[in-house]
Each structure stands twice: as C-alpha cells, then as structure tokens.
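Scroll down for the structure; my scribbles are underneath it.
One protein chain omitted, others in place.
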Amino acid sequence: MQAIVNIVLKDGVLDPQGRAISHSLNDLGFSEVSDVRVGKQILLEIDENDPARLRQRVARMCETLLANTVIENYSIVVADEK
Amino acid sequence: MQAIVNIVLKDGVLDPQGRAISHSLNDLGFSEVSDVRVGKQILLEIDENDPARLRQRVARMCETLLANTVIENYSIVVADEK
Amino acid sequence: MTLSALRVAIIVFPGSNCDRDIMVAIEQLTSRRPALVWHKEASLEAADLVIIPGGFSFGDYLRCGALAGRSPIMNAVLDHAARGGAVMGICNGFQVLTETGMVPGVLIRNAELKFACRNVRLQVCKTLASPFTSKLAINKNLTLPIAHNEGNYFAEPGELDQLEGEGQIAFRYTDSSIIGKANPNGAARDIAGVISRNGRVIGMMPHPERAMSDLHGGSDGAYFLLKSLEALVS
Partner (left out) sequence: MTSASDNMTFKNASAMGLSRDEWDLITQRLGRVPNLCELGIFSAMWSEHCSYKSSKKWLKTLPIDGPQVIEGPGENAGAVDIGGGLAAIFKIESHNHPSFIEPYQGAATGVGGILRDVFTMGARPVALLNALRFGEVNNDRTRHLVSGVVSGIGGYGNCIGIPTVGGEVNFDKSYNGNILVNAMAVGLANSDRIFRSAATGPGNPVIYVGAKTGRDGIHGATMASAEFSDETESKRPTVQVGDPFTGKLLMEACLELMASDSVLSIQDMGAAGLTSSSVEMASKGGLGMEIDLDLVPTREGNMSAYELMLSESQERMLMVLKPDATERARAVFDKWDLDFMPIGQVTETGRLVLLKNGGAVCDIPIGPLVDDAPEYDRPHGEAPSRPQLASAEIVTDSPISLVLKLMLGHVDLASRRWIYEQYDSQVMADTMAGPGGDAALVRVHGSSRGLAISTDCTPRYVEADPKTGGAQAVAEAYRNLSAIGATPLAITNNLNFGNPEKPEIMTQLIESVTGMGDAARMLDTPVVSGNVSLYNETDGNAIQPCPVIGMVGVIDNVETAVGNSFIAAGNHILVIGQGDGTIDGWLGASIYQQHFGDNKIYAPPPIDLSDERSHGSFVRQQILAGKINAAHDISDGGLAVAIAEMAMKSGLGANITTPASGHLHGWAFGEDQARFVVSTADDAALIAAAKDAGIEITKIGMVVADSELKFGDSDTISINEVCGVFEGCIPSLMVG
C-alpha cells in the first residue's frame, strides 16, 4: 500500500525558500501571488495491508526520522483510506 | 485563494534522497518499507477568486518555473475545487 | 586576435559567489578584466565568451539554477548562444545552463547527500568540435577542485547514449590516487562536464578558477582556461 506524508514548516518558522520563490514569481509577471510556502511530500510504498496499522507505522516513521518535529508539522494520507 | 502544487520526480529518474530515506527506515526496523520517493509541495496564496482561472495561472507557473518538466511531474490542487 | 582583445562577460546573480574568482582568473590569463553583468540587465554587450559562475544563485532555492535561469539577463544569454556565441557554466553556472536547456541533462543531489569539496581527477573526452576541448589532448588528466551539493549528472539512458555517440561529453571523473571515490557525486557515466550540440556551450562541475597556480595546490585550471581562451581567439 501507499502512504503519503506531507511535511510543512510550522507557522512562524521562517521559510526563506518560499520567500525567494514568491519574489521570482512576482518578477515573472505572476503578481497575484502573495505568499509561498514550500513543503516536502514523501511517498512511501509499504508492505502492509491494514490501513489503520499502516497509518500507525507511518506516524512512527515521521516521529523517528521523516519529520523534524522541532520546526515541522506532518500529516499522513493513506491511499486506500481516502 | 490557495493552490497546492505537488511535484514528484518522473519514474526512472534517480532519487538519491528517497533511496537514502528508504535505507534508513529499513535500518530503523521499518522493514516493510519497499520504496520511498521525495517530492515537493508548494503552497501558494493567490489573489484570484475564480478557481478555473486560478488553476490555469498555476499551471503556467509550473511550466515557467515551479517544475522542471525534464525530470518532474506536477499536479495542482485548487483548494475550493476540492 | 590576441588574448587581451577577448571580451569576456561574467553574469552575476544574487547569491553568485565565484564571480570574482573567475574574473581574477581570466584577467590573470588575458590581462583584460572581464565585465560583470548584473542579472537584472536585459541586454548584454557583445562578448566573445559569457561565463556563468559558481555560487548559490538565489540561495539554490526551489532547484539549483532554476530562479537564475529565469532572470532577465538570461534571455540575452540565450540570444547570444543562439547566435553561436560561446558560453561556459561552472558549477552553479552548469546548473543554470541545464535549467535553461542550453546543455542537456540535469544535476541532482549528490548520491551521498553531502556537500563535497575536494580535488577530483578528470579525463578529457573525445568530443565534437568545441573551443573548450579542441586544444586539450584526448585522455589527458586534469586535477581540479569541486565544491557542490548537486552535481549528480542525470539524463535518460537513451539520451546518455546519444551524448556519448555525438561527442558531447567533455570530462569524466576518473580513477585517482586522490582519497575518496573517483566519482564524487554519483554522476551518470562519471560525467563531469557536457557541451552543447554546436560545441559552443560547456557546463562543468569542477572549478578551474580555483586551480590557477601552485599556491592553489595546482594549475590545471589555468591550463584548461588558457586552452579554451586560445581556441576562442584563433
């Protein structure tokens, strides 16, 4: 089964990358863009058929490795739960 | 309005980061993980009220800047269309 | 034409940080100071060689070279190249060139996911006619420094075959007594530098401007640059 982890910076944490992209988009004529934040999306292929257990395991992975919980929040999407 | 752009590497494009994460997860005891791909998620705040036009503009941003279509695929989620 | 008549323009983006280094290197060889051109300029004065220097243009944000590749000055650089003008992209400059499609392929994260700063040994490949290789002996070895986080050259296997077939690979990482693996970043087929189909544009990861004399620990960079400049004036 597949799981997707979306990782975004916590509110208030500076996102210099987003700021630079926002500037560039404005310069390229996309003046309607007022803010950009950049996150990560991690797609996991996992041998596990039970969506609940899958979600639980992925949450563990986020806490141990995938997310830097000091500055990032994560959310998990389990494909077959959708 | 908000738009989200998800950017993933095309199949066949090497993903060193995904591979390293996959290894690490296996080492950490998550042996059920068989594959990991790392993508980007770009959250845009845009002054535009028409979802269709929004999507069209964001697609232009992707083609001009946000994605490198040689190696990346992108998909657009427009918040209020969901 | 003499070397001192050669007009070299160096493009400067916010975050470029090897612009001065390559300027000094070129001046050392030609006795003529290259022009520094700010990225917001829309036009480029006539130049015999345009150099896109190393550094972290726009902080390497989004993708290395992506934001720089869309700067106003790049339209002028593309026009220059379309007219057959010579362009050299070093390190971040190489990344800018791939982002704008001026040379094939892309540069992704180093396989070991670490920044790598050290000397590498390169082998000069047999290429199509190009000022950047024509005066170098085929199979000659050059020792040059690298310093990058995204130098892992990638293209589809079919495209790689084609690049090899057409003679568009300028340099490969090769075995060395230097400590560490020959290929420092996982680049496909050990590719360290490629040239465009017309031979006039080169993108390379190593930094010749950091190997200009024995005080730098070697002068192969001076040798490579001098041979390229000589080819451009002849």
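By letter and in written order, the chains are A, B and C; residue numbering begins at 1 in each of them.
Definition applied: a contact is a pair of C-beta atoms (placed from the backbone, for glycine too) under 8 Å apart; a residue touches a chain by one contact, two chains touch by 3 or more.
None of these values were measured; they are calculated from a predicted model.
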Among the chains present, which touch the one that was left out?
A, C
Determine which one of C:His80, C:Arg172, C:Arg210 or C:Lys227 touches the chain that has been left out.
C:Arg210
With the missing chain put back, one of C:Arg7, C:Arg20 or C:Lys135 would touch it. Which one?
C:Arg20
Hidden-chain contact residue, picked from the options C:Ala116, C:Leu136 or C:Ala155
C:Ala116
Interface residues of chain C toward the undisplayed chain are 14-15, 17-18, 20-21, 24-25, 54-56, 58-61, 114-118, 145, 147, 149, 177, 179-180, 207, 209-210, 212, 215-216
Chain A residues touching the chain left out here are 10-16, 20, 23, 68, 70-71
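Note that only the chains that are shown with their structure count from here on.
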Count the touching C-beta pairs: is A-C or B-C ahead?
B-C
Could you state the distance in Å from the CA-based centre of chain A to that of chain B?
9
So, in whole Å, the Cα centroid of chain B is separated from that of chain C by 30
Where in chain B do residues touch two or more other chains at once?
64-66
In chain C, residues with contacts to at least two other chains
62, 67, 70
Sort out for me which residues of chain B touch chain C in the complex.
12-14, 16-17, 20, 64-66, 68, 70-71
Flag every residue of chain C that touches chain B in the complex, lowest number first.
62-63, 66-67, 70, 99, 106, 108-113, 152, 154, 156, 186
Which of the residues in chain A come into contact with chain C in the complex?
16-17, 20-21, 24, 27-28, 38
